[in-house]
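As you look at this complex, bear in mind that one protein chain is not there, while each of the others sits in place.
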Amino acid sequence: MSEITFLDAIRQAILDEMRADPTVYLIGEDIGTYGGAFRLTAGLLEEFGRDRVIDTPISEAGFVGAAIGSAMMGMRPVVEFQFIDFIANAFNMIVNFAGTNHYRWGQKVPIVMRGPSGGRVSGSAFHSLNPEAYFNRAPGLKIVYPGTVEDAYGLMRSAIRDENPVLFFEHKYLYRRIKGTISADAAPIPLGKARIARPGTQLSVITYAAMLHVALEAAEKLAEEGIEIEVLDLRTLKPLDEEAVLATARKTGRVIVLTEEPTTGSFAGEVAARIGEKAFWNLDAPVARVCCIDTPVPYSPPLEDFYLPNADKLIARIRELLEA
Amino acid sequence: MSEITFLDAIRQAILDEMRADPTVYLIGEDIGTYGGAFRLTAGLLEEFGRDRVIDTPISEAGFVGAAIGSAMMGMRPVVEFQFIDFIANAFNMIVNFAGTNHYRWGQKVPIVMRGPSGGRVSGSAFHSLNPEAYFNRAPGLKIVYPGTVEDAYGLMRSAIRDENPVLFFEHKYLYRRIKGTISADAAPIPLGKARIARPGTQLSVITYAAMLHVALEAAEKLAEEGIEIEVLDLRTLKPLDEEAVLATARKTGRVIVLTEEPTTGSFAGEVAARIGEKAFWNLDAPVARVCCIDTPVPYSPPLEDFYLPNADKLIARIRELLEA
Amino acid sequence: MTNFGPLHPGAAAGEGKLARTSLSIAQQIEVYRLLKLNRLVEDRLTNLYRQGKVVGGLYGSRGQEGISIGTAFALGPDDVVAPLIRNLGAMLVRGVSPREVFTQYMARGGSPTGGKDCNLHFGDLARGLVSPISMLGALVPVMAGVALAAKLQKKSYVAMTYIGDGGTSTGEFHEGMNLAAVLEVPLIVIAEHNGYAYSTPTSRQMKIKDLAQRASAYGIPARIVDGNDVLAVYEATRAMIEAARAGGGPQMLEVKTFRMKGHAEHDDAGYVPKELFEQWKAKDPIDRFERHLLAGGLATREELDSITAKVQAELDIEVDNALASPMPPPERALEGVYFEGGDA
Partner (left out) sequence: MTNFGPLHPGAAAGEGKLARTSLSIAQQIEVYRLLKLNRLVEDRLTNLYRQGKVVGGLYGSRGQEGISIGTAFALGPDDVVAPLIRNLGAMLVRGVSPREVFTQYMARGGSPTGGKDCNLHFGDLARGLVSPISMLGALVPVMAGVALAAKLQKKSYVAMTYIGDGGTSTGEFHEGMNLAAVLEVPLIVIAEHNGYAYSTPTSRQMKIKDLAQRASAYGIPARIVDGNDVLAVYEATRAMIEAARAGGGPQMLEVKTFRMKGHAEHDDAGYVPKELFEQWKAKDPIDRFERHLLAGGLATREELDSITAKVQAELDIEVDNALASPMPPPERALEGVYFEGGDA
């Protein structure tokens, strides 16, 4: 089996679901003729035609709303935001309509909303967003954020099959930088289950998406010194796999939550708060957050490097906590 | 001096600032002729005329955008959302435009965005919102959420004078239920400073807005048993008065963060995470969150009562932590 | 592209003779029953509100009943409609019972949402009903999506929803209308021009006279009719539904009417010039339809009175049933955030 990229894996998952289920269709800007700004949907228009790969006007609230309406009627739309930053324009539709619909009147809304997210590509404030914390507070939504090729494939298939509105974030830094193989009989990976990406004993780093690789890089380096770091990849952020989170916290007694977002108001804060409340008696050190600085994403590389977490910053914090 | 309501105090603050500064103006739906859905701006059109009390079409993104543009040109708009829930429709304007403007190109945007928030009025999912967690993650914004008549007055005056975009939430349950007096020479109250609403020694309840009164009610009851609870009223949520938060945590060693929002993704999580990271060694018990259940706000009173925190639920949790 | 006419003669005036109709006498009698039911259910709700039995606000459609009834009456069984808070009539046409409405407004456990949501915020796809959210404009893209599903599924149902004059100023209305036009989906949008958005007169919401002008920005065919002529509303809607069903893409119908009460029961509408209420009272859609039935010899006074009496009798029972029904069990608040079932 040949290696494919993170981006290819997502396309493959969508392709497989579209072939398996005629109710699955795609809607978004420039996804058909052009194949998407990142060419993720390249070739799908040719195979499935304009009814199932719909190019839209520039109206995020419009096509998210349309996706919601069609989902109520039995379709399974997969919505693309050209850059996930534009999800801001559909905030009301996602949080108030899709998120509350089943609770309010019992009508399910099976819809996937996906798009390229994250920084480290000099995209500045409006092409680098990690939106998880903006949506984690909204009841009724699910949030998926894969960090490996295998998960990107398996979780996308589950997301499309899920009966609820799912936000599926794709870190664009990973699109073509990581590779993996998807076996022909690869199964969907259930939402809501975290994965131990690297077992360890002394400290747990809880993370996901691009930061997963920063965590693994740091763990690698520290292993050379005989320091054993456990890395937990959340994969699904909402609903959170609390069991796995508390298990690793209790196991190592030292936890860092590593995410690519401003520290204040971060998703990392939710994870840290749960550990602090539910695993308190097992902690040997404070639960630390290693996130970004509290600013918009700056553009120039030296500024963005300063803004972002990296292995060195993580290692420095790990050492502090191990000394605690 | 006669007693005035929470709502009157906010009107008075706006009135005083409009009289003192001709660049202050109001914009929103039904705020002029009608005086606002809650009559908070009643009488202002008569005194200041249509140029300074502007009734708008139903377009939250439109009038927030217009407020931003005018603020760049030296005006000080005070925007009303008829119900704060409709802030969702202006999410992009607030987070991406107002929030990042000064950071990106150095242009300040002095604008206040206010409106009735919060539940316990059978408003159901779309007329009961507490939006703080949706905006806490956004760099460049300030968030104010008063819990007393005096603070409502003093903080609104500071918010209007502030050079940055300020979200000012007004818990509608308090509008006419709490009273206080504003002395003729009452000064603005600086943003960013929490206040010890009740000193105590055994456990700290960190809260704000309507929940402040739940906390005080619980503290009152427990005082009869000789249990001394400290209540910290945050007042400004962003930027957070971390010093005051850590001080009370270190003082009592036991902390509950009490807020009116779903637990997952809550603002309370941010406060708990900071305490867990920065005051860890002073803690004698886990930092607990007493918030709402993870659902949209339900409508029927028995359901909403179940959804909301109250003094009994808080007391029960306090007892657990004191036994810890 | 956009075609504002032919304007029904009554459109401007909202008085005089009603439009010719294709409805049978029996159907017209049913329309009359529904109009009465709409108004009398709201009268009962007003009483319940005054007695403090309604939980939260109460929103009515007095004077606009002909629109909700006339439009929904033109729908086929498989069509899907999303009423707004003033479209109780559309829900009644789709088979919603007074009991459902009373229990909703009184937050009872036996209400369609089990107490989870308020007033007319409920839906039921089995009856082709989609629930709104409070944010105005949101239903337009969503119903465009319902219509899109019909197109993708190669089925013949159409989607219909409503928007107030005020609601047409929202970004979501714009995005939904434009998207519906581009995707050529069978969506019918009924624009209720009733003079006010809460306290704001149309003149302060837009610089155009007719909501139909909004449609020209999308290349969507639009027509204007007298909203207080239930037959004109029915015929115009029927024509648009047929056009949409035949692949003509989205359609917009502007109905000229007037909101005969305040925005909600708590609002005394002091900002509305009294003359306007008087002018429009003379155009009451139910009185006019009644005159039409009697003058045309389609029904006798007695027949109409007995219809009203039957409705009242039913409402007596349903109000009592609703009042006697229990509040929901508190723990229900925890249920249903996600659809938990398997593939459904």
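The letters A, B and C name the chains in turn, as written, and every chain counts its residues from 1.
Everything that follows uses one rule, which is that contacts are C-beta pairs under 8 Å (C-beta built on N, C-alpha and C of every residue); 3 or more make two chains touch, one makes a residue touch a chain.
Model, not experiment: these values are computed from the prediction.
Enquirer: Tell me which of B:F6, B:F63 or B:F135 is the one touching the absent chain.
Expert: Considering all chains, including the one not shown, the answer is B:F63.
Enquirer: For the full complex, which residue in A:F86, A:W105, A:Y173 or A:F267 touches the chain that was left out?
Expert: A:F86
Enquirer: I'm checking contacts with the chain that's been left out. Which of A:E17, A:D55 or A:E230 qualifies?
Expert: A:D55
Enquirer: Hey, which of B:R104, B:R177 or B:R319 is the one touching the hidden chain?
Expert: Checking each option in B:R104, B:R177 or B:R319, the one touching the absent chain turns out to be B:R104.
Enquirer: Given the contact definition stated above, which residue among A:Q107, A:S124, A:N164 or A:T207 touches the chain not shown here?
Expert: Hidden-chain contact among the options goes to A:S124.
Enquirer: Residue-wise, where is chain A in contact with the chain that is not depicted?
Expert: 29-30, 33-34, 37, 55, 57-59, 61-62, 82-83, 85-86, 88-89, 121-127, 293-296, 298-307
Enquirer: Pick out the residues on chain C that sit against the missing chain.
Expert: Counting only chain C, the missing chain is touched by 1, 169-175, 178-179, 181-182, 204-208, 213-220, 249.
Enquirer: If the missing chain were put back, which residues of chain B would it touch?
Expert: Counting only chain B, the missing chain is touched by 25, 51-52, 54, 56-57, 59-75, 77, 92-93, 96-97, 100-108, 110, 139-140, 142, 161, 163-164.
The rule is short, and it goes like this: only the chains that are shown with their structure count from here on.
Enquirer: Is the C-beta contact count larger for B-C or for A-C?
Expert: Top pair by contacting C-beta pairs is A-C.
Enquirer: Take the average of all CA coordinates in chain A, do the same for chain B, and state the distance between these two points in whole angstrom.
Expert: So the centre of chain A lies 31 Å away from the centre of chain B.
Enquirer: Averaged over CA atoms, how far is the centre of chain A from the centre of chain C? Could you give it in whole Å?
Expert: 41
Enquirer: Could you tell me which residues belong to chain C and also touch two or more other chains?
Expert: 113, 116-117, 121, 133-135, 171-172, 337
Enquirer: Taking each residue of chain B in turn, which ones touch at least two of the other chains?
Expert: 85, 88-89, 125-126, 294-296
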